[in-house]
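Excluded from the complex is one protein chain; the other protein chains are retained at their positions.
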Amino acid sequence: MIENWISYAMLLSVVITLQVRKISDAVKLLSFQSVLLAGLAAVIAWKLGIRHLYTAVALTLMVKAIVIPYILHYTIIKIDIKREVERFFSKQFIFLSTIGLALLGYYVTLRLPLTGGIIGKEFFPVSVILIFLGSFIMISHKKAIMQGIGLITIENGLFLVAMSLTYGMPLIVEMGIFFDLLIAVIIIGILSYRIHSTFDSLNTEKLKNLKG
Amino acid sequence: MSFTHVVFGVIQALLILLLSPLLNGVIKKIKALFQCRKGPGIFQPYYDLAKYMKKDAVISNQASWLTIITPYLTFAGVLTAGLLVPMFTKTIGFVGDFILFAYLLAIYRFLMALTALDAGSSFGGMGASREMALNSMVEPALFLSVVAVILQTGTTNLSYSVAVLHEQGWNVLTISYVLAFVAMFLVVIAETGRIPVDNPDTHLELTMIHEGMLLEYSGRYLGLMVWSSMMKQFIILSLFAGLFFPFGWGDSFDLKEILTGMILFLVKVFGLGIVLAVVEASYAKIRLFHVPKLFVTSMALSLLAIIVNVLF
Partner (left out) sequence: MTSDWGGFFYFCMYLSWGLGIAGAIFFGKKNTPANGIAHISAMAGGGFGMATSLIVLSGGDPLSFRIWSVIPGFMLSFSVDALSAFFLLMISLVSFVVAIYSMGYVREYYGKKNIGLLGAGFNLFLISMAAVVTADNGFAFLLMWELMSLVSFFLVVTEHEKEEVRKAGFVYVVMTHIGTAFIIFTFLTLFYYTGSLDFSAFQENQDQYPSAIKNLLFIMALIGFGTKAGMVPLHIWLPRAHPAASSHVSALMSAVMIKTAVYGIIRTIYDFLGEGPAWWGGLLLGIGIVSAFTGILYGLFENDIKRFLAYSSAENMGIIFIGLGSSLLFASFDNQVFASLALLAALYHALNHSIFKGLLFMGAGAVLYATHTRNIEQLGGLIRLMPWTAGFFLIGAMAISALPPLNGFVSEWLTFQSLLHLSFQSGNHSLLRISGAGAAAMLALTGALVAAGFVKFFGTAFLAMPRSQKAAAAKEVPFVMRSAMGIMALGTLILGVWPGLVSGLTRHVRNKYFPGTEAAMSAGFNFEPALTDTVKLPLLPVFVTFIMIIIGTLFILRLRVGRSKNQTSDTWGCGTVLQPSMEYTGASFSQPIGIIFKSLLFPSINVKVHDGKMRYSLHIRHWFESHMYRPVVEKTVWISQQIRKVQNGSLQSYLAYIFVTLIVLLLWKA
């Protein structure tokens, strides 16, 4: 039961991420979300006694909860943005969209013809909704850092999907993904820095100027 | 090619060379009479030519070798074209292809227009430009009117066509034939450079075409060019006479028949010359850019002639 509640908490953290005003808050929320994910994985590992999941828990804690938020934080400090997040849409619209996407995710997961047993029948919809909302974060925010946060959210969702369907992915795949993610975030960090120094802003809309 | 071919060819060439100035003189005289002038004698063109040939030439210092060779080439082109037209006997046809005839005359036109530009004078350019522009209408009109006639003979060989027309006797007179006659007459006026298309007597009016191109010529070169244009007039009238008055040809090499043919031929050509003079005396020159309408009329008539011929 506890794993379901943890997954709901994760969902809530993403919904809040979509509403926060300061980027640093979003990073903290991301860190919190990853800690929750690690907790959820630990619960599953303990319940089902899957050993290798503990490694994944440790990696999640280390990479997603500590290293990545640190890099993002460092980037924020480095380029000295204290401004709020910038979104394309109003908060109300985003909130309504969030609810809409959540319903959509729930509907889709109900209808998906899945064969075989599902361990986390309750948190499977949550994992899909996390993917949707992660994408939505990337789409609705202007600043490059938020795209990084959205990406991690999607990845968390995927982790959860994998866990709910097949006791998590094989360790080697998991590690690969973590490594990819780390690189992606480092790149986002560097990219943000470059965007900032070139355009004097982190706004990815400025990238439109590059279009031929 | 037999010996007789060569003999008749030479006779025809001499006929063209010697009688074309006379035709011009006659036309001028008739025109003068109609204008209540006395006018120069009918042999005046011979005196003119003789004088041109004797004089030394003055050539523009802008002109090139083209000015020197053009008179010879055009002279030869026109005379050769003349040999293709059946004149007084139908049994001997020297090749006689109409398309070859038209393109030999085109040598004359092409080189004359080019040489007109050689000296750099605006008059020459103007003449050449107008000549080539009007020619673009004259040429199809000439082709159509001739095709309207040779449609019933089925060949572009003029001697053969004329022989076929001759054999038909009075049956040749059909609506189509009459239409083609009118159509070709309009072309003849243009090809001989007569009023209402061009004025052969003017030298410095802005309306002139042919004379403008000869402006820089002098001496024997002018003589040859003038002679060429007289020959061309003679030849065009011969062609017209051959196609539309197809009678009076002998069948054999009998001297009497050939002489009759020759006399009838001269009557036809000089008669047509007089008609041209009358037309020239009784009309004013029309504006340059109204001239194409004349040819459009001619082409329309020819087409009508062809349609009538094909359908009925």
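Per-chain residue numbering starts at 1, and chain names A and B are given in the order in which the chains are listed.
Here is the rule we use: a contact is a pair of C-beta atoms (placed from the backbone, for glycine too) under 8 Å apart; a residue touches a chain by one contact, two chains touch by 3 or more.
Model, not experiment: these values are computed from the prediction.
**Student:** Among B:4, B:155 or B:282, single out the residue that touches the unshown chain.
**Tutor:** Counting the whole complex, the residue in contact with the absent chain is B:155.
**Student:** In the whole complex, not just what's shown, which of B:33, B:66 or B:259 touches the removed chain?
**Tutor:** The one listed residue touching the chain not shown is B:66.
**Student:** Taking the full complex into account, what residues of chain B touch the chain not shown?
**Tutor:** Chain B touches the chain not shown through residues 1, 9, 13, 53-54, 56-66, 68, 72-73, 75-77, 79-80, 83-84, 94-95, 97, 99-100, 102-104, 106-107, 109-110, 113-114, 116-122, 124-126, 128-130, 132-144, 147-148, 150-151, 154-157, 160, 215-216, 219-221, 224, 288-289, 292, 299, 302-303, 306-307, 310-311.
**Student:** Under the stated touch rule, tell me which residues of chain A contact the chain that is not displayed.
**Tutor:** 88, 104, 107-108, 111-113, 132, 135-136, 138-142, 147, 204-205, 207-211
The definition used in the following text is that only the chains that are shown with their structure count from here on.
**Student:** In angstrom, rounded to a whole number, how far apart do the mean CA points of chain A and chain B lie?
**Tutor:** 97
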